[in-house]
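Let's turn to chain A:
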Amino acid sequence: MEILKIEDLHVSFGGVKAVDGLNMNVEKGTLHALIGPNGAGKTTVFNAINGIVKKDSGRVIFKGMDITMLKTHRIASLGISRVFQNPALFKYMTVLDNILVGFHSKYEHGFVDEIIAGKKYQRELRRALSRAYYIADILEIKNRMGVYAANLPYGVQKMVELGRALMPEPSLLLLDEPAAGLSDSETRWLLEIIERIRNEMDITVIMIEHDMKLVMNISDVITVMDFGKKIAEGKPNEIRNNPEVLKAYLGGVKL
Partner candidate 1 sequence: MILNQIILGCVVGVYYSLVAIGLVLVYKVSGIVNFAYGNMGMMGAYIALLFLGKGMSPLASMLLVIPVAASMGYVVNRFTMRPLKGISHSSMLIVTLGIMMVFEGIAVQIFGADYKAFPELVKGRPFVFHIAGGLVLLRRQDLLVITIFAIFSVFMALLLKSTKIGLAMRAVSQDEQTAKLMGVNSNLIISIAWMISASLSAVVAILASPKTYISPGMMIHYQIEGFTAAVLGGFESLIVAALGGMLLGILETFVGDQLGNAFKPTISLAFIVAVLLIKPEGLFGRRKLEKL
Partner candidate 2 sequence: MRKFWIFLIVIFAMALLFAEDGIYPDKVVIGTFQALSGPYAVIGQGMTKGMKAYFNWVNSNGGVHGRKIELIVADDQLNPSKTVVEVKRLVEEDKVFAIVGGLGTYGCLAVMDYLNSKGVPFVYQGSGSSKLSNPPKKYVFPVQPDYLLEGQLIAKFLVGKLEKKSIAILYMNNDVGNEGLSGVKKRLSKYSMSPKLELPYNPLETDYSSLALKVLNANPDAVVIYGFITDTLRWIKTLKDYGYDRTIVTIYPNADPAFVSLGKEYVEGVIVTGWVPIPSEDNPEYTKDYQKFTEIYQKSYPNEIPSSYAVAGFIAAEVFTEALKKAGENPTREKLVKALESFNHWNGIMAKDISYGPNKRRGKSTMYFIKIESGLFKPITPLMGLED
């Protein structure tokens, strides 16, 4: 059963057709990679799912629900989390506070509870904190919880962002180049985590990634884009030898 369906999506910026009639189905429980040369329109697809760019036409269906016209924060609350290509942490907040913001849509208490610090508020706060520490434990950032995000090394920032995205127990996680800028050992560590996310947490993952070794290693399905269009889709070994794909990469990268 597919968790996400993209139907004939068109997005353009001025004259640039960033996404040009994309169709894409993502099966529940899979790790779906989205690859393509620079400027192919991959990030724009994510932005369209998140509702932060205007779509010219097409539909986005999430769990059978049309989310094409929904507002960004509503889409997020439905269970779609996002990790950016460049870390977008709240710089002047601690790691813990950053992660807690990720829980925003899961709190069940109201404004009044908060003002009077009622029982429900305290219960919810405990729930949020215990999840924050559970995730921090997995990502091994527990000892950084009190540090301001701006003061973190790049690799850790990416982990914190991942942690923030995992807070609301999303059913779909959008990872935009998670391995970019990471060292080899960090990349291996990330690979492990992504597999745990899919297998243990039961989260469907769509991942944009340029690191082909990583992609070929862990993806269940790969969609290849070029000039805003899907040029190929299939299992890693089908994609590896696809002539269209090889042409798109113009010998740049050996798949």
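List of remarks:
Rule of thumb we're sticking to: a residue touches a chain if its C-beta (ideal position, glycine included) is under 8 Å from a C-beta of that chain, and two chains touch if they have at least 3 such contacts; residues count from 1.
Candidate selection criterion: all candidates are chains of the complex that A comes from, given by their letters.
Because the structure is a prediction, the values reported are computed rather than measured.
Within this complex, the numbered candidate that touches chain A among 1 or 2 is 1. Taken together, the chain A residues at the contact with candidate 1 in this complex read 50, 52, 71-73, 76-77, 82, 84, 88, 90-93, 97, 100-102, 104-105, 107, 109, 111, 114, 121, 124-125, 148, 150-151, 164, 168.
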